[in-house]
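What you see is the complex with one protein chain gone and the rest in place.
And now, subunit A:
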Amino acid sequence: MSEQTATRGTGRHAAIPTQRSGRSRAPLSENKKAERRLGWLLCAPAALVMLAVTAYPIIYSVWLSLQRFDLRFPDQREFVGLENYVTVLTNQFWWTAFGVTALITVVTVAVELVLGMGLALIMHRTLVGRGIVRTAALIPYGIVTVVAAFSWRYAWTPGTGYLANLFSDGAPLTERASSLAIIMLAEIWKTTPFMALLLMAGLALVPEDLLKAASTDGATAWQRFTKVMLPVMKPAILVALLFRTLDAFRVFDNIFVFTAGGNETSSVSMLAYNNLIRGLNLGIGSTMSVLIFITVAIIAFVFVKLFGTAAPGSSDDERR
């Protein structure tokens, strides 16, 4: 593109030679170099901040995870190799938290995919009140998670809440199964709209004539959905699933407000937080950080394998 610009620029120059400075008349390779330099220059600050706040701390946390380092007993700090990893990986609290996190991730993402698809179809195809639906659906996305969590918590608190009174069988937030169900409900409420928005972007790519053609050929609504829409939407679905899976795996805010990790409802994030801030144990906390990072990396890797070439960014250049 810039080559064209340069040649056309110089072409014009021939007509009015005195007015232009020498820069645009410089050889093409100079121009190319300048473009590269500008590109790097413009990206450098963003890249530096992102690396400084993620890459360096991750490396540092690997280093911390190899030490016995408890802020309550700072003089006992020493290098212990993989001892922390053995401690964490043989600890039943870790595996319980891991199981809880995995359960929440799988259940919420699966439910959100179904509900999100429904919501996306409504937002995309509704004949009346499209603006209202889209506005309403954005509210859960925008609301501060902690605010929504308090709302749900009070709704389920016996005495205060309308929901607790509806299903009057004691205090649901004091039992494990019902607590987990409520945590998942709150997560689903909060993030389904985001899923739906991503899916709606995929729906917008489905050609209208294709749907019409299918319906003229006698395809039922269900057939149009599975045979026409879903294949076109596949990349959007995968992106939505990837984003939501990794996001669900980080579940923290809701659990903090609902149970603070009591009754064995800790997620891995909650457990790492408790070890760090409540326990002030930097060694164990960092070990958990590293383990969570590795788990997420594995999930992302599996998804990217599934994506193939459809990964966002990889198709960035040929899109326009």
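Basically, contacts are C-beta pairs under 8 Å (C-beta built on N, C-alpha and C of every residue); 3 or more make two chains touch, one makes a residue touch a chain; residues count from 1.
One rule holds for everything that comes next: contacts and distances are computed from a predicted model.
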Seminar exercise, completed: The chain not rendered here carries, per UniProt and among "RNA polymerase sigma-70 factor, ECF subfamily", "Molybdate transport system ATP-binding protein", "Carbohydrate ABC transporter membrane protein 2, CUT1 family" or "Sarcosine oxidase subunit gamma", the name "Carbohydrate ABC transporter membrane protein 2, CUT1 family"
Problem set entry | Residue of A:89, A:103 or A:147 touching the missing chain in the full complex | A:147
Problem set entry | Contact with the hidden chain (one of A:132, A:177 or A:210) | A:132
Exercise. Can you name the residues of subunit A that touch the chain not displayed here?
Worked result: 1-2, 5, 8-9, 12, 19-21, 23-24, 32, 34-36, 38-40, 42-43, 45-47, 49-54, 56-58, 60-61, 64, 119, 122, 125-129, 131-148, 150-152, 154-155, 159-162, 164-165, 189, 193-194, 197-198, 200-202, 204, 208, 235-236, 239-240, 242-243, 246, 249-250, 252-253, 256-257, 268-269, 272-273, 276-277, 282, 285-286, 288-290, 292-293, 295-296, 300, 311-317, 319-320
